[in-house]
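Please read the structure below before turning to the comments.
With one protein chain held back, the other chains of the complex are shown just where they sit.
Coming up: subunit A.
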Amino acid sequence: MASPGGQGGALSTRGGGGTSRRMKWALELSLGSTRSRSERQGGQGDVVYPIGYSEKPVPDTSIQETDKNLVEKRCWDVALGPLKQIPMNLFIMYMSGNTISIFPIMMVCMMAWRPIQALMSMSATFKLLESSSQQWLQGLVYLVGNLLGSALAIYKCQSMGLLPTHSSDWLAFIEPPQRMEFMGGGMVL
């Protein structure tokens, strides 16, 4: 037999780990409350409730309010994470330059890999955002942020000349043309 307060506690823990600790149980010794309890359960005879039992749910509505806000905030943090990294990436991009050497390549790889990784684990992120009311919007922002990140990586690749966008990049795959005529001869021997 779980108390409603216990239930609320369970809910609140699910809502966000960061919310403040609530009461698990409460002991009410005032008469007023006993009366009201007897009013409600009059049909069942005079049952004495055990000590510590409270018919009324634990009054923690104000706490619930702040908790919700915190969850929202937390979710927004998660969703905006990729977007916040973009200025940082831009700075790194600027600093690393366009030469092809080991460090810029490593940077570009990191930059490209992180959004891709994030996009791959999209479903896990969605689960995190489940509690939020703006789940879909946040998901969208998260997606856009990651896409922007990868676009930035692609742009960097492009400016470094790593993308096969020019005809010269496909030159090696052109087969020599087949000759249609056979010709021979020379000086008269």
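One rule holds in what follows: a residue touches a chain if its C-beta (ideal position, glycine included) is under 8 Å from a C-beta of that chain, and two chains touch if they have at least 3 such contacts; residues count from 1.
As a working rule, contacts and distances are computed from a predicted model.
Within the choices "Propionyl-CoA carboxylase alpha chain, mitochondrial", "ER membrane protein complex subunit 1", "AP-3 complex subunit delta-1" or "Phosphatidylinositol-3,5-bisphosphate 3-phosphatase MTMR2", the name that UniProt assigns to the complex's undisplayed chain is "ER membrane protein complex subunit 1". Listed here are the subunit A residues that touch the chain not shown: 161, 166-169, 171-172, 174-189.
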